[in-house]
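Right, one structure below, let's go through it.
What you see is the complex with one protein chain gone and the rest in place.
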Amino acid sequence: MGWNMPRGVLFTCIVVLVALALIPMADSRYLIDISTEIMVYALFALSLNVIIGYSGNVSFGHAAYFAIGGYTNAILLTTYELPLIVAFPAAVLASGLAAAFVAYFCTRLTDIYFAMLTLAFAMLVWAIAFKWRSVTGGDDGFVGVTVPEFIDGRVPFFYFTLITVTLSTAVLWMICHSAFGQTLVAVRENITRAGFIGVNTRLMRGAAFAVAGAFAGIAGAIFAMYNRGVYTESAFWPESAQVLIMTLLGGMYSFFGPAIGAAALYLLERFANEYTEYWPTVLGVILLVIVLVLPEGLVGLFKRVKARMVGGR
Amino acid sequence: MRPTLRTTVAAAALVAASASLAQAEIKIGVLYPIAGNGAVYGTPAMHGHNMGVDEVNAAGGILGQKVVSFARDTKLKPAAAAAAAKELITKEGVDVLIGGLSSAVGLAISEVARQEGIVYIATIPKTIQMTTTKLHKHVFRTSSHTDFEGDAIGQIVNKLGKNKVCDIQLDYAYGHDLAAGIEKGLAKHAPNAKKVIDLRSKLGATDYNAQITQILGSGCDVVTSVLWGSHFVNFAQQAKPFGLFDKVTYISGGEIASHEIAGKMGKDYPDNVISNTYELWYDHSFPGHEKFQADLAKRSGKKETAMWPVLSYTGVKFIAAAAAKSGSMDADKLAAALEGLTIDTPVGERTIDPKTHQANTGQFWGPMVKKDGVDYRVMNPVTFYPATLD
Amino acid sequence: MAVLEIKDLTKDFGGFVAINDVTFSLEKGEKHAIIGPNGAGKTTFFNLITGHLEPSRGSVDFEGKPITGMPPHKIVRLGLARSFQRINIFPRMTVYENIQTSLIARDHKHFSMFSPGAAQNREETRELLDLVGLDTEALEIAGELSYGKQKQLELAISLAENPSVLLLDEPTAGMSPQETNEAIALVDEIAKSRGLTLLFTEHDMSVVFGIADRISVLHHGELIASGLPEEMRNNPEVRRVYLGEGDDAAA
Partner (left out) sequence: MDMLLSSPTFAFIQVLNSISLGMNLFIIAAGLSLIFGVLRVINFAHGVFYMFGAYIMYTVAQDLELGFVTGVIAAAAGLAVIAIVVERGLFQWLYDKEHLMQLLLTFAIVLIMGDLAKIIWGTDQLSVSYPDGLSGAVDLGVTFYPAYRMMLAVIGPVIFIGLFLLIERTRWGRLTRAATQDMEMLAALGVNVPVIYVTIFLIGSALAGVGGALAAPINSPTPGMDATIIVECFVIVIIGGLGSLWGTFVGALIYGFVFNFGSVIVPNWQDVFAFLLLMVVLLIRPWGLFGKPEREGH
């Protein structure tokens, strides 16, 4: 096959998967709920990292594709009463296509202008969700999503999420470590040089954006069913900022970093909310730490610690 | 200093730790925007809530058990509120949910309550969907709703004898719902009134010049609106130099007659405003209000209290009464007891309609006028509009 | 036969004419040096040929096909590769991956999302590593190599594209005399063994006269002379540009 995952990483993945699969045994509804949510956010952050970590662009509007996936799935399941097997893939397709459309325009630009345009498009998606009340429910939200019977229940839904997120992550991992993924890293590392080895860098960046959008759509589609509702806020910029912070906190130069960042930030927020009303300050301090101390995130920190312990300096 | 989430939780945890050994307890999950930008509502709401809980406990608790609250911040975001509601149910094991503020947050909590089979008392959200299209057996609303508000506005327009109406609303769920409520109210009570112009501003808008000048240009004699909170403050400050309040009567929902707006605006509060509120600290129209007010003032540390506490307080009292009636905290039994339940509140009797799960929570309406000796406006005369659509 | 035909090429940067009406042709199989003082427009000339910049006027034909205004990646695909004066590699990838990725791109596999990147073109990557003498550094992070080695890596990345024409922009810039000699020997050898046509800029005259078959002189964006090394050595205008005083040196 040629897909060789480092053994340490593979081992960790298996341990995490087994541990997750055993969670329902603990008989804690709370644990099941937060695990489900963390898995969704982890996939969301992993998808964003295809743009940031692999193609080297910054998207300030990634929540748009999460929301498109969520709304499409919810509307098809509920309003049109379509089966999941139709609605879910359609939702993923919709977010992927929307991302491809936006990428067509955004990839003309680079750096901060690219980021600003992604933000502008995301605001447009938000405005549509907000204004198109007859379809999306506007800012009342699209509440009361029909969830297919076979996953209508805490434990079945947990396993549905686990399987979907695991498969999606596996596919994402393959994409990121494929010939495409490796070339994408070259584009990130040196876009000019990448052009001079014969790579159409604009098309590459666009493809990465579309892939990321589609996988964000998967996360969004799951989340809509989990919450039995989709809300305009899921397309709003703070949501994009949050997933960006998750990605950077974990470490954008590592495939699994964003998933770790998602889990860390999610848990931190949950627990902080029980003890302080100043979560923004906590988040601000986390950001300062990332910027000033941990530019390569938690994974970067882990690598540094490991290097020091093994090699010594 | 206002009690923070931390102290509330710490207190609850202490109580829980000491009580859990001795006896079982009734757990209430409370969802208000305690932190962040919504704290202007959440903090006073928590005062009322805690006061209600303390009174219930002082009277022997619910079914002989102590009542403990678990408060969570909704961040004014529906998904965050839903996650918090789930956590309260699955981790803390609360028996009942209470609270909510915006329409979306209320509906999101209601959806969790439906899934988990837990009673939810919506104390502030006004969206009409809550008790119509999205109604389920476990959701109850003890606040007013937009059709009541619109109906009152229709009656006031009729009483004023004005018939050229400008409507300005915020472009979001509450604004849309109230605009529809006003349409109905006008059609019913003031059939001669004609809508001259419909204007919408976005939520959080800061510049109203374009709307103000359109109102002035359209020649209407009454403005109906729901620019609440800072929206109203900004609108009023910008409209005054244009002389808008000399030319039209400004009738507003959104409780801008409450003292937290009138008190802070002081002499800047404009003329010719008729608005509503759930409660006024200086108005003792109903028995028991004076004591309620005095107790509340002790908690908030100032005698001019906000109007939100009465809503959260009433919600707690409904739970206690329903539990006493059913003799159980079982969700289905509690829900059955809430249907048709009547209790006494500091602002009058309240009954929950067994069919719609909507309490007949009326509001005080009246013109905001200057009063000798005080540097803010007060409502005078105060008229109570009961929550009936007949 | 000319592999590269350039006619009336002009680049005007908002009033500053960097390249002015250059007409030039590159013969198949030759090693052609472009010389000229700093600021003469050599790098801009390369950028115009390879699609990095769009000319204001004029045309570039490669193997009889017009390539004016084409994006770099398409020009590379036709067999015209280049290296850069400033180090231009993929710094955070390994040396091995630098070359491997270039091969992936050459074989049009860079849109294959489901074939493993690490498994592509392994033998050829090894061969190229051996060729440029980087076999022992294969797994090192490219950006951490010494300057000379990075230059070699850059050459390897360009060679991986299997070009018929290679443009080298100051291949020995910043190298020690010893590194320079080694690098030049390498380039010379590869050009011979692969039948490459070479167009290069170079400031070291011993290198230029050591390997160039033909030399062109660029001055103030204009091509002032072109011919065999001997002719250039004796050309009075070239001598003036290089030996004469003043105004040119700072340009």
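In order of appearance the chains are A, B and C, and numbering begins at 1 in each one.
Criterion: a contact is a pair of C-beta atoms (placed from the backbone, for glycine too) under 8 Å apart; a residue touches a chain by one contact, two chains touch by 3 or more.
What you see is a predicted model; the values in this text were computed from it and never measured.
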Contact with the hidden chain (one of B:T206, B:S285, B:T342 or B:N380):
B:T206
Contact with the hidden chain (one of B:V67, B:V139 or B:M265)
B:M265
Thinking of the whole complex, not just what is shown, which of A:L20, A:L43, A:L77 or A:I191 touches the missing chain?
A:I191
Option touching the unshown chain, where A:A26, A:I112, A:V135 or A:A170 are the choices:
A:I112
On subunit B, residues whose C-beta touches the chain left out of the figure
36-37, 39-40, 43, 171, 198-200, 202, 204-207, 209-211, 213-214, 217-218, 229-230, 233-234, 237-238, 240-243, 260-261, 264-268
Sites on subunit A contacted by the missing partner chain, in the whole complex
58, 105, 108-113, 115-117, 120-121, 123-124, 127, 131, 191-192, 195, 241, 245, 248, 278, 280-281, 283-285, 287-288, 290-292, 295
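As a working rule, only the chains that are shown with their structure count from here on.
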Using the contact definition from the top, classify how the chains connect: line, ring, star, complete or other.
line
Specify the chain with the shortest distance from its C-alpha centroid to the centroid of every protein C-alpha atom present.
A
Furthest chain, CA centroid comparison against subunit B:
C
Whole-Å gap between the CA centroids of subunit A and subunit C
41
Mind checking the centre-to-centre distance between subunit A and subunit B? Centres are C-alpha means, answer in whole Å.
37
Subunit B, residues touching no fewer than two other chains:
none
Junction residues of subunit C, two or more chains touched
none
Which positions of subunit C touch subunit A when the two form their complex?
50, 52, 71-73, 76-77, 81-82, 84, 88-93, 97-98, 100-102, 104-106, 109-120, 157-158, 160-161
Using the touch definition up top, name the residues of subunit B that touch subunit A in the complex.
4-6, 9, 34-36, 39, 72-73, 77-79, 82-84, 86-87, 89-91, 103-104, 107-108, 110-111, 115, 127, 129, 134, 172-173, 176
Along subunit A, where are the residues that touch subunit B in the complex?
28-30, 32-34, 37, 130, 133, 138-141, 143-144, 227-229, 231-234, 270, 273-280
